[in-house]
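Coming up: subunit A.
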Amino acid sequence: MNAAVLYTLMGVGLFSIGLHGFLAQPHLLRKVLALNIMGSGVFAVLMATAWRGPQLPPDPVPHALVLTGIVVAVSATAFALALLRRIHTATGRASLPEDTAA
Partner candidate 1 sequence: MSWDTALPVLVLLSSLVPGLVIFFLREEQSRVRTALNLAGAVVKIGLVGIMLWGVYHERHYETRLPLLPGLDLILRADALAMLLTTLSAGLWLVTTIFAVGYLEGSPHRSRFFGFFSLCVTATMGIALAHNLLTFFVFYELLTLTTYPLVIHRGTPQALRAGRTYLVYTLAGSAVLLLGIVWLHRVAGPFSFTQGGALSHLGPQSHGTLLVIFALLIAGVGVKAALVPLHGWLPVAMVAPAPVSALLHAVAVVKAGAFGVVRVVYEVFGIRFAADLGVTTPLALLAALTIVYGSLRAVVQDDLKRRLAYSTVSQVSYIALGVATPGSISSIGGIVHLVHQGIMKITLFFCAGNLAETLGIHRVSEMNGVGRRMPWTMVAFTVAALGMIGVPPMAGFISKWYLGVGAVEAGQGWIIAVLAASSALNAAYFLPILHTAWFKHPTGEWKEEHPRGRFEADWRLLLPSLVTAALVIATGLFASTVMSPLTWAKLIAAREYQP
Partner candidate 2 sequence: MISLSVQPLLWFLAVGLPLVLAAGTLLRRYGPVALAWAPWTPLLALAVGVVAPSDSVVSLPWLLLGAQLGMDATTRVFLCFTALLWTCAGFYARAYLVEDPARQRFFAFFLAALSGNVGLVLAHDAVTFYLFFALMSFASYGLVIHDGTREAYRAGRVYIILVVVGEVLLVSALFLMVPGADTVAFSAVSSAVAAAPRRDLIVALTLAGFGIKAGMLPLHVWLPLAHPVAPTPASAVLSGAMIKAGLLGWIRFLPVGEGTFPGWSGFCIGAGLLAAFYGVLIGLTQTNAKTALAYSSISQMGFMTIAVGIGFASPVAWPAAVSAALLYALHHALAKGALFLGVGVVQQVQNGWQLWVVLAGLLCPALALAGAPLTSGALAKLALKDALAFFPLFRPGWLEHLLSLAAVGTTVLMARFLYLLQPGGHSHAPRLAFGLWVPWMVLLLSVLGVPWLFVSQPHGAVVSKTLSFSAFWPVGVGVVLAGAAWRFGRRWALLGTLRVPSGDVLITVTWLMSWWQRQWRSLLAPLMAGKQEVWLARYRITGIERAVLRMEGQLGRWANAGLLFLLLAGVLFATFVFG
């Protein structure tokens, strides 16, 4: 057990929590947030792979991947939020019909 494993475990935990939230929460904003949590989980797993012991410099590639991933996540989140607003405007709801209708 080292720090990297801990980070990895945290990452998979975040991913699972996010996934559960994404699936269980009907509200679209929560879903979007859950997706971000899942993304963070993946980032954490990826970041943990950069760790190569206390002495050695970290692997820069995962850093770059995560940076790219963050940008993608930002873009997707922004788009999703804008879409969410339009849906709310158009339907008066912030959830998808299949999850609203009991």
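Convention: contacts are C-beta pairs under 8 Å (C-beta built on N, C-alpha and C of every residue); 3 or more make two chains touch, one makes a residue touch a chain; residues count from 1.
Selection criteria: all candidates are chains of the complex that A comes from, given by their letters.
Keep in mind it's a predicted model, so treat the numbers as computed, not measured.
K.L.:
Hey, among 1 or 2, which one's touching subunit A in this complex?
P.N.:
By the stated definition of touch, the match is candidate 2.
K.L.:
Can you list the residues on subunit A that touch candidate 2 in the complex?
P.N.:
Going through subunit A, the ones touching candidate 2 are 19, 22-24, 26, 31, 96, 98-99.
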